[in-house]
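Heads up, the thing below is written out as structure tokens.
For this depiction, one protein chain was excluded, whereas all remaining protein chains were kept in their positions.
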Amino acid sequence: MEKIIGLIDAPFTPMKANGDVNLEPVPAYAAMLAKNGLKGVFINGSSGEGYMLTTEERIQLAEKWVESVPEGFKVIVHVGSCCLRESAKLAAHAKEIGAWGIGAMAPPFPKIGRVEELVKYCETIAAAAPDLPFYFYHIPAFNGCFLPMLDFLKAVDGRIPNFAGIKYTFESLYEYNQCRLYKNGKFDMLHGQDETYLPSLAQGGAQGGICGTTNYNGRVQVAIGEAWAAGDLARARELQDYSQEVINVICHYRGNIVGGKRIMKLIGLDLGPNRVPWRNMTDEEEKAMKAELEAIDFFNRCNIL
Amino acid sequence: MEKIIGLIDAPFTPMKANGDVNLEPVPAYAAMLAKNGLKGVFINGSSGEGYMLTTEERIQLAEKWVESVPEGFKVIVHVGSCCLRESAKLAAHAKEIGAWGIGAMAPPFPKIGRVEELVKYCETIAAAAPDLPFYFYHIPAFNGCFLPMLDFLKAVDGRIPNFAGIKYTFESLYEYNQCRLYKNGKFDMLHGQDETYLPSLAQGGAQGGICGTTNYNGRVQVAIGEAWAAGDLARARELQDYSQEVINVICHYRGNIVGGKRIMKLIGLDLGPNRVPWRNMTDEEEKAMKAELEAIDFFNRCNIL
Amino acid sequence: MEKIIGLIDAPFTPMKANGDVNLEPVPAYAAMLAKNGLKGVFINGSSGEGYMLTTEERIQLAEKWVESVPEGFKVIVHVGSCCLRESAKLAAHAKEIGAWGIGAMAPPFPKIGRVEELVKYCETIAAAAPDLPFYFYHIPAFNGCFLPMLDFLKAVDGRIPNFAGIKYTFESLYEYNQCRLYKNGKFDMLHGQDETYLPSLAQGGAQGGICGTTNYNGRVQVAIGEAWAAGDLARARELQDYSQEVINVICHYRGNIVGGKRIMKLIGLDLGPNRVPWRNMTDEEEKAMKAELEAIDFFNRCNIL
Partner (left out) sequence: MEKIIGLIDAPFTPMKANGDVNLEPVPAYAAMLAKNGLKGVFINGSSGEGYMLTTEERIQLAEKWVESVPEGFKVIVHVGSCCLRESAKLAAHAKEIGAWGIGAMAPPFPKIGRVEELVKYCETIAAAAPDLPFYFYHIPAFNGCFLPMLDFLKAVDGRIPNFAGIKYTFESLYEYNQCRLYKNGKFDMLHGQDETYLPSLAQGGAQGGICGTTNYNGRVQVAIGEAWAAGDLARARELQDYSQEVINVICHYRGNIVGGKRIMKLIGLDLGPNRVPWRNMTDEEEKAMKAELEAIDFFNRCNIL
């Protein structure tokens, strides 16, 4: 199965001031991401507030993104939900419209406690789009599914034919490496924590990733991989340290989903508010965040429209 | 606002062998519950696998239950979901079809970390059906929302006009009592753990509850309240101890949602399988559970069709 | 084995301003507790900052308490520690000086993850004082030992001859009752959460308890049991509600160990500061706490010297 090379962005979902989904900015958004070095998008995931969207909205977004991306730019549709019938419908739809792949995180309810439950969950979704690569999105901090991923890989191997790999958004580079080494790299282990891309590269060789901060800091994040590939460790470190500085700022503003989405407005691509129960940033918070970003010269290093 | 007196049942969602929702058993189910002393139902909640149903299925179930219940038998519709637009739609629909009330648990994703987020979440839903009483369903073990409920009551008081109270499914009888005492009992604190109904009565006086095991053990559970009201402590204790014995059994079979639903088949009202990712009981497990139930003379004490 | 009837107090450890242990107030402390209806003390436990004392200090305190108590007033010595050799030494010493019993909570390090580990731990300690009743002190919030207590009872039964029972400081009245019912009450299940004494009585009949707030609020706590025994439910409820009001106050001041110890000063028995890493109350905090206590008429209901 094809492995992803380079970085995939996890876009925010554009919304109008009243909270409605806003499809209009998608083409410009897609063009901006491609221009800044991203290789695709993983839509309707956590950054995209996928769980806060109706099924119909998720369908419309998937269609718009597939229509909007340049040739060769991958669209992976996150189709996970608590309701497998919705997920299967979204998976079949993703196939139908020509998306490149699909993915799903573990459902937050009921909390998954056993590998067998997670396999069954993924199997049901993957079977609804058997020709598309399926990625499991491992982000236990969001759904409480702290299962051992190596055991999970062993369990899906030979059982889910279109299982492609894992978007690994967890701190254990030990487990990550063990998964990467499984059957000499049988599965595609996509790195999923922008703040530790360099250490992961050191351990694991060429690879792809799915990123949340590349929406606004993609040039820097892409350049980490390039510097590493070019053997320029000093530059890779400088860039990774800078990536962390940006992440330090968004941590002051409720993280990427809230703080990061608001940065988009500051770089010229207003994507509107977050949905309840996220607490939207106030104007004062926006101003303070802007000052923090200016202090690290962010607006000269961020993505270019 | 009217307070609930007596016990409300949280029904399972009947399903066909293929996993489709099965509306057909609902009238018989409703009649059975009324016959065994229950005062209403809280549908599409955790026992009802509400999060695993599509919005359309939840709508159909709500309609069927409202049509099927006897005069004066309350239908409260759980309308919580991760997507507030779906929840608001379900709330408005509940009002439209003449449901008695609505309720919602905290969303499992994103995990609610602040009282203000929870208030906003509940406010948005409650506002979609402003004439119906709204109950918050507190079950932190399922969604990680371990916020202090007294602070929550203070925050909703005066802000959500149709806020009725809390279905309290948590172990702290201290917090439960503090909530009950708030403004001399301003809010309706519905007890939500069948295994500790008697201790709760001792502390709190007459009150209602919402129960999961009353689907099959309602006669016993109702009788606890009656014995207590009649001043017969010895009998109340015997009944509560028995209620715990039944709960001991379902704890061996993945709890009420899985084990309890299968008991329905054993008492003559087959409600079909659970949805993935719940692991359905095997036939061997069913047989073993039946033997455990026989050993405590369950089939002579359980609900009568 | 004898079962404890009535309430045992968990005393604070008196300290001098410089943090040294202060044995001098112990006789007056013991007399005060007896005068206010307590039946014994459980010393060097969590309220007594036992883990923050040297082994030598724990020995001196045990000796002083045994010397100081009136006839028939029980002294149970908490001997738990991370180092079993220290614990065994303390247990043997307790026997030697004529203490009534011993107890131990699970060690906080290493965190106990299996029933077998906990049994072995308790067995080793209990064997060092085979003639004294041994109580396991279950307080998982303090040490992370969330093991099922019924399984634990089954495992110690027949293996630890002097195992007397459990001081149960956890919220599950369901598990508490199941333990109480084990072999028709074979083991002594001491209630350990002052805020839910009444609900526990309703469920379980006559019983003992070990209490932290009885240091200053013992008259009220003892009266709950008396009112219940006399069949005066209304009064029992009023008293339990009042007990909760006092607990509400100490919750504002870092709980019983910090806030409660400072109350002792306010009622006339200054026991000095807490040890690091506990944060001692400031004078401003003391003043604010005093005002809160006055507002609930505490100083007319509290213990009398």
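Chains: A, B and C, in written order; residue numbering restarts at 1 for each.
We take it that contacts are C-beta pairs under 8 Å (C-beta built on N, C-alpha and C of every residue); 3 or more make two chains touch, one makes a residue touch a chain.
Because the structure is predicted, anything quoted here is derived from the model rather than measured.
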| item | value |
| --- | --- |
| Among the chains presented, those that the missing one touches | A, C |
| Candidates A:M1, A:L181 or A:A291 - the one touching the absent chain | A:L181 |
| Sole contact to the chain not displayed, among A:N36, A:T55, A:T124 or A:Q240 | A:Q240 |
| Residue in contact with the excluded chain [from A:A10, A:L173, A:M189 or A:M264] | A:L173 |
| Residue among C:T13, C:S68, C:N143 or C:Q178 touching the omitted chain | C:N143 |
| Contact set of chain A toward the excluded chain (per top definition) | 171-174, 177-178, 181, 193, 195-196, 198-203, 205, 233, 237, 240-241, 244, 247-248 |
| Positions on chain C contacted by the hidden chain, ascending | 51-55, 81-86, 107-112, 114, 116-118, 120-121, 124, 142-144, 257, 275-279 |
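FYI, only the chains that are shown with their structure count from here on.
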| item | value |
| --- | --- |
| Identifier of the chain whose CA centre is least distant from the whole-structure CA centre | B |
| Superposition rotation for chain A onto chain C, Cα-based, multiple of 5° | 180 |
| Where chain B touches two or more other chains, by residue | none |
